[in-house]
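One structure, pasted below without further comment.
Entry: chain A
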Amino acid sequence: MRALVLRDLRLALRAGGGFGLGLAFLLIIVTLVPFGIGPDRALLGAVAPGILWVGALLAVLLSLDRIFALDHEDGSLPLLVTSPLPGEGIALAKAAAHWLTTGLPITLAAPVLGLLLDLAAPARLWLLLALALGTPALSMIGTFGAAVTLGVRRGGLLLSLLVLPLYMPVLIYGAELARRGAAGEAVTTPLLMLAGITLATLALLPFATALVLRVNLR
Partner candidate 1 sequence: MPELGQYAGVVLSAWGVGLGLIVALVWASITRARRVKAELERIERGGS
Partner candidate 2 sequence: MSIWEYANPKKFITTFGPWVMPLMVVAGVLLVVGLGWGFFLTPEAQNFGSTVKIIYIHVPSAFVAINAWIMMLVTSLVWLIRRHHVSALAARAAAPVGLVMTVIALVTGAIWGQPMWGTWWAWEPRLTSFLILFLFYLGYIALWSAVPEPETAADLTSAVCIVGSVFAVLSRYAVLFWAQGLHQGASLSVDRAEHVADVYWLPLMVSMAGFVALFVALVLMRTITEIRARRITALMARAERAEAVA
């Protein structure tokens, strides 16, 4: 599994690997939003956690079809599936590599980009926490979606359509955690729910992903 994660990281960093794509997308969104809703600092600060969450989610969505598509094209996928790696391991490794190249940079960059949106210091910390807890679930769910649409030609739109409703709970609790933390309200419920969803997703979805991968390679 480590070999697979390391290979995917290396591929992402090489030319044309798509590393930083999500980050650039997030930067674009953060740059555009003030032009769209006006430079009022109080307003920007209030919507910043939500904007950054939605931006992070879209950035992740944008990079999902790369998870399996390239391995499918060059024939690596059947070789991986027949290797000693269990299908669940492949799913987890793929999700981990995706998170390391997309979710983690976004999580680290979001509080900094929050400065552009006048996000207060404690709010930036809460946003960091919420994204750190939520983005692994986004990667894992996305890996499942990418496995489902593996054999579909031009499956990008279908992938987004399938994954979008699955992202809803993560987005709701994640954005709510960041907002409540910033406003100094009680955070126990969203914190526990977000952590719970991420853990349950990481525990269960690899099995569904492995099943779907096998079906698609049949």
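The candidates came about this way: all candidates are chains of the complex that A comes from, given by their letters.
Heads up, the rule we're going with is that a residue touches a chain if its C-beta (ideal position, glycine included) is under 8 Å from a C-beta of that chain, and two chains touch if they have at least 3 such contacts; residues count from 1.
It should be emphasised that the depicted structure is a prediction, and the values quoted were computed from it without experimental measurement.
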Candidate number, among 1 or 2, whose chain touches chain A in this complex: 2
Residues of chain A touching candidate 2 in the complex: 144, 148-149, 151-152, 155, 158, 161-162, 164-166, 168-169, 172-173, 176, 189-190, 193, 197, 205, 208, 211-212, 215-216, 218
